[in-house]
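Of the protein chains in this complex, all but one are displayed in their positions.
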Amino acid sequence: MENIGSFIDMIFVTAKAWILALLGQFLPVWIVVLASIVISGVAILCLGPVIMMYLTLLERKVIGRIQNRYGPNRVGIWGLLQPIADGIKMFTKEDIVPANADKLIHLLAPIMTVVPALMIFVVVPFGRQMTAADLNIGFLYFIAVSSITILPIFMASWSSRNKYSLLGGMRTAAQLISYEVPMTLAAVPAIMMSQSLSTNTIVLTQAGSFGLNWFIFTPWGIVGFIVFFLCATAECNRPPFDLPEAESELVAGFHTEYSGMKFALFYMAEYMNAFTLCGIAATLFLGGWQGPFLPSWVWFFGKTLALICIMIWFRGTFPRFRVDHLMAFAWKFLLPLTLVNILLTALWQFTSASAAWLFSIMILAAMLYMLVKLNRVFVPEKRNYVLAD
Amino acid sequence: MIFGAGVFKGMMVTLKNFLTSYYRDRDNGGIFTVQYPEEREKLAENYRNLPFLVYDGAPDQIRCVACGICERECPPKCIHIEMATDAAGKPARKPAVFDIDYSLCMNCGICEEVCPFDSIYMDHTFEITSQAGPRSLIRGKEALARSNDYFRKIRPAMAAAVDQKRKTAEDKKKAAATPPPPQEIK
Partner (left out) sequence: MAAILVFALGVVTFRNLFHCALCLAAALIGTAGIYIALQAEFLAGVQILLYVGGVITLVVFAIMLTEHLAGKTVRQNNAQSLPAIVGLAGFVTALIALILKTPWPVTEAALKAKTSAMGLGEALMGTYVFPFEVISIVLLAALIGTVVIAKKDAPEERP
């Protein structure tokens, strides 16, 4: 039983090692090294878009059920072939480029949006020893690559030569930079406690007591997780933070002028970003691939899928944030909360268990109360109109 | 919890909707999608769409006598009637040509309201799409004829009322046709 369990657990690692051993019998060493990289790369390149396709289907069906209707169910059984139909539609649409547009940048922008989204897959730990590249600056790499995604949005909005695209692009960029800061700071406690930036090490620190010693079961973990998850929702431009690409305002924001395959690339980047951000949230706070009984990659995909379902749940429930509320929420509420969270983690480390819970809850309650009071709703003063008589 | 309570309540509402959509049926708040064309919505009796001609008995015994009232009253003028002539050339009380252009008909039901002979009523058909050109929606006398049983099936209350009216009219006519019993002369 143990053997079968660990066999299924390591099935992907074993398969890759088997292929490499096969190649190593009649090819020189450097080709085997290259093949190792290529196999991981190909796995990610196949996994990414397929995940994105079925994420779109999952989202449409879950939102349909929330809204008392079926999702797509005509194309295959349960609509399973719907993403393929969508893909065919996107491929065959005419590619319209505005006449005044800056052609090179208009072409480069969607490509540069997808590349960082795919690059993040490299540090996500899919299972035991299944990180494509276990960098020792894994988390920093993730944050740095996420911050590159802002630039192609500017490129897209600017090169469309469209006032609305420009406005949408600037709002998106402002939103993305604002939410990057609390996101990084919210993850700092997890890094502090695991004393390493490598994602695999962060997961390994959450082992113990049947692999259920996740960071989320601590007070700073709960706060950190909620803040990180909200910032992750904002980073992929998902509702309720999707003002920049809202369909009913600003036409479609920075990707108004894109059609066909280029729009498909933006769409793909958004969903892949959503998947990787949920994956990283699961890694940091929910214990990655840790868990009893089931194989590690089943745990990982289960947790990530649960987080994605929560994101879809958010989409079905909440109206959009107004843009000034959006920014105020990030800077005036989430940022102080994350700073207090870091202090809380240090407190947790240096006090005994029961006292730590008590202190943490008191400090958190005080902090939340203060923040709520300080973020009073802004009521503009009454204007007195002097009427001409 | 005072601060985030509204958010939480909202999410619980959507969760409840999500979960109950799997087992509640249509009238209890479940999913009310009708999977057309495998299923169809049940139409109300007074739903009116495109007229038809009623016959009792054989399909060429339509009740219509080609009086032309519906042709004159029709707002978009989609009805075209020509009275038949019998062997001697005198007008027979039947239409030779009765064309309704379905693409012009606006389903107002005025022809049904003005017909004095209970012969034209509004049908329930809406699946009449045709790709055969703009004149393919003109329906002739044969295409418009439907039996009284069909009429009773789609509009039971109306058909029952019409049958009742026609029966009482016929009984009165029969009663008028037979001579009254001779009165005692006192």
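Just so it is clear, A and B label the chains in written order, and each chain counts residues from 1 on its own.
In this text, contacts are C-beta pairs under 8 Å (C-beta built on N, C-alpha and C of every residue); 3 or more make two chains touch, one makes a residue touch a chain.
The structure displayed is predicted, hence computed values, not measured ones.
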item	value
Chains still shown that are in contact with the chain withheld from the display	A
Candidates A:I39, A:L166 or A:I363 - the one touching the absent chain	A:L166
Residue of A:V50, A:L80, A:I177 or A:L212 in touch with the missing chain, whole complex considered	A:I177
From A:S40, A:Q67, A:Q129 or A:S147, residue that would touch the chain that is not displayed	A:S147
Missing-chain contacts mapped onto subunit A	100, 102, 105, 135-137, 140-141, 143-145, 147-148, 150-151, 154-155, 158, 161, 163, 166, 169-170, 173, 177, 180, 195-197, 384, 386
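The definition used in the following text is that only the chains that are shown with their structure count from here on.
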item	value
Subunit B residues touching subunit A - in the complex, by the definition given at the top	3, 7, 10-11, 13-15, 17-18, 21-22, 29-33
Complex contact set, residues of subunit A against subunit B	62, 65-70, 313-314, 316-318, 368, 372
